[in-house]
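For this view, one protein chain was removed and the others were kept in their places.
We call the chains A and B, going by the order they appear; numbering starts again at 1 in every chain.
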Amino acid sequence: MAHAAEAQAGEAHVHAPQAFIWRYVFSKDHKVIAIQYYVTAMFMALIAGLLAMLVRLQLAWPERDNAWLGNLLPMGFQSGVMNPEFYAMLFTMHGTIMVFFVLSTAPVSGFGNLLIPLQAGARDMAFPFLNGLSFWTFLCGCVVILSSFFVASGAAAAGWTSYPPLSALKGAIPGSDMGQTLWIVAMVFFIASFTMGGLNFVTTILNLRAKGLTMFRMPLTMWSMFLVAILGLLAFPALTAASLLLVFDRHFGTSFFLPAGLVLNNVPLMGPDGAFLHQGGSPLLWQHLFWFLGHPEVYILMLPALGFTSDIIATFARKPIFGYRSMVLAMVAIAGLSFVVWGHHMFVSGMSPYLGMAFAVGTILIAVPSAVKVFNWLATLYRSRIRFTTAMLWALGVVSLFISGGLSGILLGQGALDIHLHDTMFVVAHFHLIMAGAALFGVFGATAYWFPKMFGRLMNEPLGKAHFWFTFVTYYGTFFPMHYIGIAGHLRRIYDPYQYEFLAPLKGINEFITVSAFILGLSQILFFVNFFWSAFKGKKAGENPWDANGLEWTTSSPPPHGNWPGAIPVVHRWPYEYSNPAAPRDHVMQHEPPFAGEPRH
Amino acid sequence: MPGEILEKARAHAGGPRGPVGSWGGGGSAGPDGGIAADPRRLGLWLFLGTVTMLFVGFTSAYLVRRASADWRPLAIPALLWWNTAAIVASSGALEVARRRLRGWAPVGAVPWVFATGILGVLFAVGQVLAWRALAARGFYLETSPHNSFFYVLTGTHLVHLAGGLVWFGVVLSRVRRLAYVPGEDGLGLFATYWHFLAGLWLYLLVLLFVV
Partner (left out) sequence: MAKVQGLLFGLATVVLVVVSVFYFTKDWMPPLHSDRGAIDHGIALSLAVTGVVFIVTNLLLAWVSFRYQDRPGAVASYWHDHAGLEWSWTGVTALILFFFLFGALRLWGQIVNTPPPADALLVEVTGQQFAWNVRYPGPDGMFGRTDARQATQENPIGLDRADPAAADDLLLLNQLYLPQGRAVDVRLRSLDVLHSLFLPNFRVKQDAVPGMTVSTWFVPKDAGDFEIACAEHCGLGHYRMRGRVHVVPAADFDQALAAAAAP
């Protein structure tokens, strides 16, 4: 062992590259790459958030003359009124950017890169070059998806799910011209980038853990990253395959998703010889392939948030996480089940009713491990002593959203009830609370908590708390009422709901939601200010400002190139040893040697 | 020369652990012992896992699509049998090369490495010729779903094979420089990928034309 420590101390003399471009731009250091991912995701979030504001504006006041916006965005407005094609583009790009380029990126690629080597006790990721390449591939994807706003026919407009034939026939909607092509290209970049990241995550976690850090001593954040990486590696290829087939259908006349006998604008799609251009393809095939990815993808967004939340709650409740093993098993169960529930997105799609039954079973089952997580969090908080830091507030926010958003899933999972609720705002409420909300709050919590390991400083607490309260209240204000209008039948992806008599009475609620959404959007300024101000001017953080236990808190803030100036610490226990009466203080870090009478964890 | 090779063998026995890039022999050994082998090997297997899932996706699409009414089976182009022989022989040649290398005969391995590459290129060329032969008979990409799947699946396989050929270029130059350590399985990683491609091709052949 002494030998190993000596060898490791020797390695630490490897110096970081000195030139700015190699150190901060084309870096191979996981911490720099993490910040690159994080800041890019923030920028993408800003854009996707603005798109959502425009969607909300339209839903509340579709008749209003927004001349000033028309001047600002001439492509989207005609004499102050939004074009339907612009509206379709807005919700499509909002969904695509948020799901892939923000909420998969910030928690997984951002915090995964920052935390995995630090929590594992590794000097870097297993493949640092691949890691850097992954970021630049991701950035290409961002550039491509953003560039689609500037093509003449507009960005993709077939919804983030890109169901063919709408996404396959150029004449079906303007966005299905160049915009959809760019959408597919951006997806391919994203998937390639995510795959490189996934290879790194799994290899690092399996191969490069510090001595003594067994799998069941890993922080729950690391467990979530491990599962997420596996989900990504196994699920994303389905979207790659589907996208490739869609490219062939769109550009080379094949018929994977396109059936015979299509008639567009009263013109049959046939060649001069009277034969149909397409034969026998199945639009449902795309839905199966898409949701085979799509559902695990939902958990790719959520699992990291569940991991962050567990770690943050344990630290600030000053209590070990309750039921550590059942927490791990619950995440494994959620990840496993996520592969057999995709059909619950397709209850009314026309697929076989027997399949519908099978998918309802898996969907209802997934509620069991989810409930276990909530109860474990509540049990962790019971008889604790909570320090209400900003990070802790966000973590409690995740618990709250996980309860509120999870329960509506039980309604949607029952196939027959989904007949009424499918494609209504009820679904929008459900996934914004549980998937988007939990992921977003998780990222905010993680940012406040691990900010010292990014920039060596602490974020401003009063500003952070103000940001939390504005966001918490308006997030619920925005998304909770969508349950009610959803039950009333309010459709999603609809340019002007008030064309329908049965939706006209819901205008007041829509206006309330929109005002709430605008305040929610504005509140995020607090975060941006806090983030950039604190990154440069915040209070200096020591090694371990929160009295936490993980390996990331055993090195300086921010950690040096190579993460530990000397030898890598050796792990003796789990990361949740808080408030043990037998211990010398209220927390015992993972690398501290065993104390007298310590239970084995 | 033998002394130098021995030196390398000794240096190698320590094994590459930890990050493959800037940390040289860095990182730390895994605590469980078992899996803490070469991270590159694990990474490669994970990559093969994700490629497998890609073809699982295609397979499910293929099986669904085959059940539709407009399915007209495509007769197998005879050239494919020769291509199959080439890719299997290429894998075989690579195995012989690895045996030579492991048996302390790096020089004897060189022709077999060449054979691996030539057979691999022959396979690739053969696949393109098979496409051309089909097109000449009027079987285009969009003619029928079986054709479409044939082109897409063989094309995707060929893209992965092209990546393998690039890697082969690296292997070849290292073999020619005698940079591999005798007694060690320096070609192991590449062989894993190359055999995977051969196996994948056999699977595709069975999927497309046998079952």
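In the analysis below, a contact is a pair of C-beta atoms (placed from the backbone, for glycine too) under 8 Å apart; a residue touches a chain by one contact, two chains touch by 3 or more.
For clarity, every value in this text was computed on a predicted model and none was experimentally measured.
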Chain not shown, its touching partners among those shown: A
Sole residue of A:Y484, A:F518 or A:F595 that reaches the chain not shown, by the stated touch rule: A:Y484
Of A:P219, A:G415 or A:P452, the one touching the omitted chain in the full complex: A:G415
Residue, one of A:M53, A:V340 or A:L365, that touches the chain absent here: A:L365
Absent-chain contact - pick from A:Y37, A:Y324, A:F431 or A:F451: A:Y324
Sole contact to the chain not displayed, among A:I145, A:A241 or A:L396: A:L396
Absent-chain interface as seen on chain A, which is shown: 84-85, 88, 158-159, 163-166, 169, 172-174, 258-268, 270, 274, 276, 280-284, 317-326, 348-350, 353-354, 356-357, 360-361, 364-365, 367-368, 371-372, 374-376, 378-389, 393, 396, 399-400, 403-404, 407-408, 410-411, 413-417, 419-424, 461-462, 465, 469, 472-473, 476, 480-481, 483-485, 487-489, 491, 493-497, 499-502, 576, 578-581, 586
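Everything below uses one rule, namely that only the chains that are shown with their structure count from here on.
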Interfacial residue positions of chain B with respect to chain A in the complex: 18-32, 35-37, 39-40, 42-43, 46-47, 49-51, 53-58, 60-61, 64-65, 68-71, 141-142, 144-145, 148, 152, 156
Partner chain B, residues of chain A touching it in the complex: 4, 7-8, 11, 14, 28, 121-130, 195, 198-200, 202-204, 206-215, 233-238, 240-242, 244-245, 248, 252-256, 260, 279-282, 285, 288-289, 292, 562, 568, 571
